[in-house]
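Only one protein chain is missing; all other protein chains are in place.
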Amino acid sequence: MNISDIVFHSPALIVAIPLLGAFLTPLVAKINDKLRNIFAILIALITSVLVAILANDVFSNGIRTYVFGGGEPLVNNSYAIRILFEVDGMNAFMAIIASILTVVAIIYSWTFLKNHTGQDKYYTLILLMIAGMFGMILTGDMFNFFVFLEITSIASCALIAFYTNKGKAIDAGFKYIVISSIGALFILFAIGILYSQYNALNMAVLANSISFSFLDKIALALLISGLAMKAGIVPMHMWLPDAYGRAPSSVTLLLVGATQASLYGIFRITLSIFGKAFNTTGTVLKSATLTGDELIMVSSYPNVISIGWILIILAILTMIIGVLMALKQSNLKRLIAFAALAEIGYMLLGIGVRFASKYSEIVKMNNQEYIQIGFHGYDISALTGSIFHIINDALDIGLLFLVAGAIYIATKETSLNKLGGLARNMKYTTVFFIIGLIAVSGLPPMNGFASKLIIYESTFQLNPIIGIIAILASILLLAVFVKVLHSAFLGPKIPNLKDVKEVPKSMLFAMGIIACIIIIFGLFPNIVIDNIIQPAVNAITNHEAYIRGVFNGI
Amino acid sequence: MLFNFPYIAVVLLILIGLATVIYKRNLIKIVIGITLIESGVNLFLITLAYRKDSIAPIFHGFTASKDNVPFMSLPVPHALTLTSIVIGVAVLALMLTFIIHLYRHYNTLDARKIGREEE
Amino acid sequence: MSIRNVIAAVFFSIVAIFLIFSALMIHPFGPDDNQEKFEMDEYIIQNSQEETGADNAVTGVVFDYRGFDTLGEATVLFTAVAGVMLIFRRLKK
Partner (left out) sequence: MSGMSKIVKTMTSVAFPLAMIYGLYIIAHGHLTPGGGFQGGAVVASACAMILVSFGSVWTVRKIKEKNLSVLESLGAIGFIGLGFFGLIFGSHFFKNILVGSKNIPIFNEIGQGMSNINTAGFIPLMNFAVGLKVIAGLFAIVLVMAYATRLKEGK
């Protein structure tokens, strides 16, 4: 088995190896606890290496498909009977995020859960959740997406209720499974509608044959509302603060990843599957020829603009409610959870602006064989900011949750009223918290600044009021976290917390990994955008390439 | 319109389930509502599989060749329904587990009285 | 009537309208003569016996053509068992 074989099989192996690891964990756990932890870390590392290999290949060679069971992707070049994984830049980008979160979460949970029972099942479920996340991210089949969505949600709701001695944790888990199973059933119903019309389940085949009929609109509404339930967008956000706040910190880190996998679903469905319907139905405003390339400016379809505005309104509500609720929380983890809600709003805002923009420009490259469709102007930069913000949000919010977990381990306290003066005894944790604070509130020189600036700029061009609301929400986030910094880390020492010790090294190491990535991203955002973000944006906007990736075969 | 009666039955089943989930406060009733939605969706998928005068997609007692394949109902929705039923069982098991634990903690099944205590 | 009930009622009626419209507009129950519409399923009916070797076309789909879904399905059950055991575990060592 040489390296090209590994690259070829990597889409399947990225999902199959965590699954195999999860199935083996109960057997490995019979031998030794330490061996089990090492085994879990090993599985995560192997998966991450495979993700790196795959991402490298996809960024340099373009879309890669994998057919389960062998054979050509399509029969008679018109319909797919087998399950396909289709990995383009966006999938690879999401897989990179998931792999970072995976490794950090497993390293962090080594000492975080030291004195708890049920760790065998904990590691099994963590690996299953990881497999589900990667499956959601990499799959190219609608029903397969639904199956992995269910794996992720079932594993995560069991993990949310890890502290079974607390009633609120169980309550959070129950809320999450109710919301997520209803959302998943909406998605399944929408898949049924799409299947009845096009007799296809494959995403690329659907994208090729979608006609945006009335039933398609219903299916789109059901898909977006189902995924919005899973992603915690505002009318259906009530599970999110509970679940994020009650779960163990290492699980919350992965929950952030699972939420973003659902957001990725919204991106993929609106931009790729419905991309053809959204982009070919507008009227041509003007056409010009520029250095051999024909440039056409097309007005967006009115329905698309209204979809965009619905998404923008939801995003603004998510941001405002998240920030305002975060201001009045006294429980540290719930506070960070509401901040995470606000951050989800920013990601949704970018895609909303993309659809709400009045026109888009399409470049027809006549000197090349295919038609490349690219977008210029603020809509594409909004999407860039939104996609860049996905990775930044995962890192920033993840780091803050890990710090909250570290504080809980050191002091056994989560209420801000009972904390104070931790900076003297927990130097490293304080430093990590300050890094997370600066990053999450979008201040230079951390990574949050770069992505939020792109979102502000593009949103301001669409409508200045929305841009101002986005900036205000960010300022309020800064206020929230400065309050936390002041009440938990600074100030006089509280007598109960005199002999607080720094957390163990493995937890510091896990936080350090994320902090390093945040600083690197913050110092060199242009390198990151050029190498990771731009391929993802190009891939997600180019629905033609997504369809071609399956239809011509590789 | 009337020939779409199976789909209308499916939608009614889903809506009854959704109304139960939204308006009932008893946790067991919420779970029953989710199960109703799930049955509705499964019924929807299996309804899509049917074609008029078709038989089950099993080659039993005859050898199929390319020219005498009988008129069968669609196999893919059957497969999807099988998968979604098992997923439903898993979700149901987990939800009932949560309810058992919630009842132990709070001694009630009323959703309004659960998770409201001060820490 | 709290604001929560109003939101719930609005949400419910929107979903109800969507679903009823979809039920009325979907293709008639039990289509008979438009075979070209179901190319994927027709292909499976005609070739599953040869390609998978199974007489039961549904099993052919479940375990061969869409075998990865079935792996996911088995994993869902595994996940549920692990979750139930995690929640019912003994808290003290």
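Labels A, B and C are assigned to the chains in the order they are written; within every chain, residues are numbered from 1.
Keep this in mind: a residue touches a chain if its C-beta (ideal position, glycine included) is under 8 Å from a C-beta of that chain, and two chains touch if they have at least 3 such contacts.
Note that the structure is predicted; figures quoted are calculated from it, not measured.
The hidden chain, counted over the whole complex, makes contact with A, B, C.
One of B:16, B:56 or B:109 touches the chain omitted from the figure, and that residue is B:56.
Among B:9, B:96 or B:109, the one in contact with the hidden chain is B:96. Against the chain not displayed here, subunit C makes contact via residues 49-56, 58-60, 62-64, 67-68, 70-71, 73-75, 77-78, 80-82, 84-85, 88. Taking the whole complex into account, subunit B touches the unshown chain at residues 56, 58-64, 82, 86, 89, 93, 96-97, 100.
Touch with the hidden chain on the side of subunit A covers residues 9, 12-13, 16, 19-20, 23-27, 30, 66-71.
The rule is short, and it goes like this: only the chains that are shown with their structure count from here on.
Between A-C and A-B, more contacting C-beta pairs join the chains of A-C. Contact of a single residue of subunit B with at least two other chains is seen at positions 14, 18, 76, 83, 87, 90-91, 94, 98, 101.
Across the assembly, subunit A contributes residues 143, 147, 150, 154, 157-158, 161, 164, 170, 189, 196 that each touch 2 or more other chains. The part of subunit B that touches subunit C in the complex is made up of residues 1, 3-8, 10-11, 14-15, 18-19, 22-23, 47, 50-53, 57-60, 64, 66, 69, 72, 74-76, 78-79, 82-83, 86-87, 89-91, 93-94, 97-98, 101. For subunit A in complex with subunit B, the residues that touch the partner chain are 143, 146-147, 150, 154, 157-158, 161, 164, 167-168, 170-174, 177-178, 181-182, 185, 188-189, 191-192, 195-196, 201, 242, 331, 415.
Interface of subunit C with subunit B (complex): residues 8, 11-12, 15-16, 19-20, 22-24, 26, 28-32, 38, 40-41, 44-46, 48-49, 55-58, 60-62, 66, 69-70, 72-73, 76-77, 79-81, 83-84, 87-88.
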